[in-house]
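I'd like to ask some things about the structure below.
Only one protein chain is missing; all other protein chains are in place.
Labels A, B and C are assigned to the chains in the order they are written; within every chain, residues are numbered from 1.
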Amino acid sequence: MDFSLTEDQRALRAGMRELMERRFPRARLRAVVDAEGGGGAAAGEGAGTGAGAVDRGLWRELGAAGFFALRLPEAAGGVGLGLPEAVLAFEEAGRALLPGPLAATHLAAGLAATGAPVAGVPVAGAAVAGAAEGEAVVTALDTAGAGHGGAVLVEHLASADAVLVLGDGDAGIRTAKEIGSSAEAVRSVDPATPLHRVPGGVAPAAAGERSSGEQGAGAGRGTAARLRREAALLTAAQQLGSAVRTVETAVAHARERVQFGRAIGAFQAVQHLCASMLVRAETARSVVYAAAVTEDPGDIAAAVLLADEAAVRNARDCLQVHGGMGFTWEADVHLHLKRAWVRAEQWQTAAAAEEELAAGLMSTGARCL
Amino acid sequence: MDFSLTEDQRALRAGMRELMERRFPRARLRAVVDAEGGGGAAAGEGAGTGAGAVDRGLWRELGAAGFFALRLPEAAGGVGLGLPEAVLAFEEAGRALLPGPLAATHLAAGLAATGAPVAGVPVAGAAVAGAAEGEAVVTALDTAGAGHGGAVLVEHLASADAVLVLGDGDAGIRTAKEIGSSAEAVRSVDPATPLHRVPGGVAPAAAGERSSGEQGAGAGRGTAARLRREAALLTAAQQLGSAVRTVETAVAHARERVQFGRAIGAFQAVQHLCASMLVRAETARSVVYAAAVTEDPGDIAAAVLLADEAAVRNARDCLQVHGGMGFTWEADVHLHLKRAWVRAEQWQTAAAAEEELAAGLMSTGARCL
Amino acid sequence: MDLSCTEDEEDFRHRLRAWLRRVLPALPPRPDPADWPARRAYDCGWQRMLHDAGYAGLHWPREAGGKGATPTQHLIFLEETERAGAPYVGANFVGLLHAGPTIAAEGTAGQRARWLPPILRGDEVWCQGFSEPEAGSDLAALRTRAVRDGDDYVVSGSKIWTSHAEVADWCELLVRTAPVTPDTPRHRGISWLALPMDAPGVTVRPLRTLAGTAEFAEVFLDEVRVPVANRVGAENDGWRVTMVTLSFERGTAFVGEVVACRRVLESLARTARANGRWDDPVLRRRLGRLAADCTALWRLTQWNVSEAQRTGGVPGVGGSVFKLRFSQVRQELYDAAAEVLGADALDAGREWVVDRLSSLSYTIAAGTSQIQRNIVAERILGLPKGR
Partner (left out) sequence: MDLSCTEDEEDFRHRLRAWLRRVLPALPPRPDPADWPARRAYDCGWQRMLHDAGYAGLHWPREAGGKGATPTQHLIFLEETERAGAPYVGANFVGLLHAGPTIAAEGTAGQRARWLPPILRGDEVWCQGFSEPEAGSDLAALRTRAVRDGDDYVVSGSKIWTSHAEVADWCELLVRTAPVTPDTPRHRGISWLALPMDAPGVTVRPLRTLAGTAEFAEVFLDEVRVPVANRVGAENDGWRVTMVTLSFERGTAFVGEVVACRRVLESLARTARANGRWDDPVLRRRLGRLAADCTALWRLTQWNVSEAQRTGGVPGVGGSVFKLRFSQVRQELYDAAAEVLGADALDAGREWVVDRLSSLSYTIAAGTSQIQRNIVAERILGLPKGR
């Protein structure tokens, strides 16, 4: 057993961090956020009308760096790595608050590579074929996330070429145009994540096309469930990155901000807030990484729970450490909090994760080592 | 509106505190606790066999001071006061960690004074007739508290003369001997509160006797529900007293205990623990007092929730402030915690209180002033 | 422990209700939140109506032009206006609740005559210039300097978190009139000035919050001349002058907000029932617990008001206990709202979503929860001074 990162994994992480810092520095994040109509959460519309649109240039660079093709076989033009490496890359994206439907495009790239009808997923033309290279932007519609009235929120729909639709058991690809025709823009709480509300009843495949479910119930069910789990884990990895980043931000502020004649980081109340943040982040890290290794549904549910909690609560504590400064639009703290809220609503809710883990307690243990 | 205590209420509270300090000083509490077989929670049996027995002399003194007859009309030999005054007296008892079935005896005194069959409650001989004077010890059996297998825990059964039985709708008095015949002593977690487990199916009245329910469903139901609510509130008042006391204990320790060259109360971590304790106690105080005035079921449910929480969490924080010292048998902190656990299980659980309050949200508001 | 109203109080409540029933339907439509001049006009119009009906300065002493009402009457006023959906105090907040009372307590007769009546009539709007970028929790660290030059002070510096600055006539300003030295503690050397907002050298820049709105502003002061006659209290005594009002509270500071909490909670319950989430016991019990918390906030308010009535005023420290609980409950309330909304909590067009963002300031503004706990620990519990 050696749970530590390998040298290659360290290098991958460093490379990804360097890529994010170079190609998506803070100025670029602020440009996305501040361009957004000057309105923010409380202002006009914004979503889907250019504001918060996916930066195609950046998307291609991510593709060139292997972000989407990370897990494709080298023979298929991929990097040939696994879920642990993908998790490291997504952690860095979360750390940088990189916007866009990263998980959906990453998963769609995997589907495309195997080619229709392998794995039972039909490919809607070139859109998904370009996912691995970052030529296509693929977002996702998870019908299991349907709320009151059966509607679902879809991120970055206006920027997307295709939509990965996860049905009850089957999965499929539809064009963004198709889905967009019935969608309505929503004033997103996160200025960097435009959202559309899509009415219920969307099927994974357009009439006449085959969705993965039609290959046979077993495989179909497995495909959608597996994609949902992987998406949940990759999203948890982004939450982890955000949680780690807000600890650093809080600590940096606490060292610099002087009140009552000393750095506020010398006050136990602030010290202990920061310490609790680190505990949350490191705890989340251990389960997210382990779930990437085991791919076990229970481990993934644990990763979702603890990473969501770490991202949301760390962002709030970071805001508290920043005091009034943290309440301003100019500070980045709120961007972490809002994105963490968005991600926490995706793929698997806390309630579902807790029920999954509770059910797991009934099957006999032996979950160790 | 004047929510403050009246002069008379202040005097009553001071008198009760003085009574408790004189007649049940710490040495006496420790005698009860330490006599208890030297075993404590983890030791032999203890319950019901003398250890933790109700002190009859003290009980009579409480009776003489009007503790049990507080709400009886003066014409009936009572003090003629109301629920607010009873709550103040019970708060002081909780503060002193006075053991014994205080609420049950107090309620039984009220029933006795009205005399059978008024209010539809038959009186089992002299036992309950002496409750007001502290000549009788009356404990309670709340059939609504039945757990798995229908069994109920009853406190101080071996010391009691009579048992106030609260059924689904009706209430009645049975002799302790009757109830005790099928009871089994339990190793109580609280060394000052002996417990017996009584099997399910106990009726409020012995065969052939009349219970309050037989007077007509409406009145009967009302009686049992009213008694349960009053008991819950008087118990919440004891929780409040304990919560207030543990703040004081924690603060006193924090001022005296020196580590790292200063009183630990100068460390923000300790200061903030103590401040949070005070907030909990004062919040609980406001709802407990208000519920005593309004007697509204929703207010009582709020009092139960917040007082239970204040007592349990304050005792735990008090223990944390005390560090290792708080973990010893010699310190009183654990006695507050254990008693708070016992009281939190009585009359109304947190789940029931929350459901009651939730249901109240559906009836239109106007709960203010 | 009497929670019922006296005959006088009932009478006051009924007359107020009758008046509100009469006037509220005739109010103009609420202004766009981003239109500051319209907001000012609306708020001042409401204040003028209150004035004409005899409700202006209800809690101010009679000598200052107020009604000398008891804390309970003030509580009833705030409760009834909130429940009736009457306008909030808005632009008149600082004038009615801080600057005015400060002038009433510490100003000269001339200052009172000049500044108080326009506040009560809704003619003049005040804003507050206390906090600075480097002086937040540590207000006494303020650096804005005022140098005496003849009959004027020349003031330079910057202030932050100033509401209604765009439309205010006056700013109650704390400035440093003597430098901090080893012999001069930081709380000395501060003076209180009434700054005319139209004075040359005053620049107002809106400050956008994380909720996306600009409820606050920064105020930059570049050699602004303020007449010495605008100083309330003695030179270098401004800290005490300010704290007299800040630390004097009658328990009524959050009455409207507490009433609103209950309303939001009931509305959440109805929404949950409509969208099916009410069937989830985890959520339902959470709302039940919040009902207990809201009840407690109301009872704590009544408690503090009664204590204020009995003793003539609650020291500000008593309010710390309330504020700690209030801030926490308010944030938990909006977290529960998000739970009720589910994914729709991401839609800023939905009710409560922007309120949820705004509620993030509760544990920070007007004394962070950390500072409040220090106050409780040191001033109420008597623990040794920390840090």
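Keep in mind that, in the parts below, contacts are C-beta pairs under 8 Å (C-beta built on N, C-alpha and C of every residue); 3 or more make two chains touch, one makes a residue touch a chain.
This is a predicted model, so every value here is computed, not measured.
Novice: Give the labels of the shown chains that the missing chain contacts, considering the complete complex.
Specialist: Listed by label, the shown chains it touches are A, B, C.
Novice: In the complete assembly, which of A:Gly66, A:Gly265 or A:Pro297 touches the absent chain?
Specialist: Selected residue, touching the omitted chain: A:Gly265.
Novice: Quick one: which of A:Ala144, A:Ala225 or A:Ala290 touches the chain that's been left out?
Specialist: A:Ala290
Novice: Suppose we count only contacts with the excluded chain; which residues of subunit A make the list?
Specialist: The list for subunit A reads 1-6, 9, 84, 247, 251, 254-255, 262-263, 265-268, 270-272, 274-276, 278-279, 282-287, 289-290, 292-294, 298-299, 301-302, 305-306, 351, 353-362, 364-365, 367-369.
Novice: What does the interface between subunit B and the hidden chain look like in terms of residue numbers?
Specialist: On the side of subunit B, residues 39-43, 145, 147-148, 152-153, 186-191, 195, 197, 258-260, 262, 266-267, 269-270, 316, 319-320, 323-331, 333-334, 337, 341-342, 345, 351 touch the unshown chain.
Novice: Footprint of the hidden chain on subunit C, which residues?
Specialist: Against the missing chain, subunit C presents residues 280-282, 285, 387.
Heads up, the rule we're going with is that only the chains that are shown with their structure count from here on.
Novice: Which pair, B-C or A-C, has more C-beta contacts?
Specialist: The greater number of contacts lies at B-C.
Novice: Mean of the CA atoms for each chain, then the mean for all of them together: which chain is nearest?
Specialist: So the chain sitting closest to the middle is C.
Novice: Just curious, how far off is subunit B from subunit A if you go by their C-alpha centres, in Å?
Specialist: 51
Novice: Rounded to a whole Å, what is the gap between the Cα centroids of subunit A and subunit C?
Specialist: Averaging C-alpha atoms per chain gives centres 40 Å apart.
Novice: Where in subunit A do residues touch two or more of the other chains?
Specialist: Expected reply: 267, 269.
Novice: Two or more other chains in contact with one residue: find those residues in subunit C.
Specialist: Counting only residues that touch two or more other chains, subunit C contributes 370, 373, 387.
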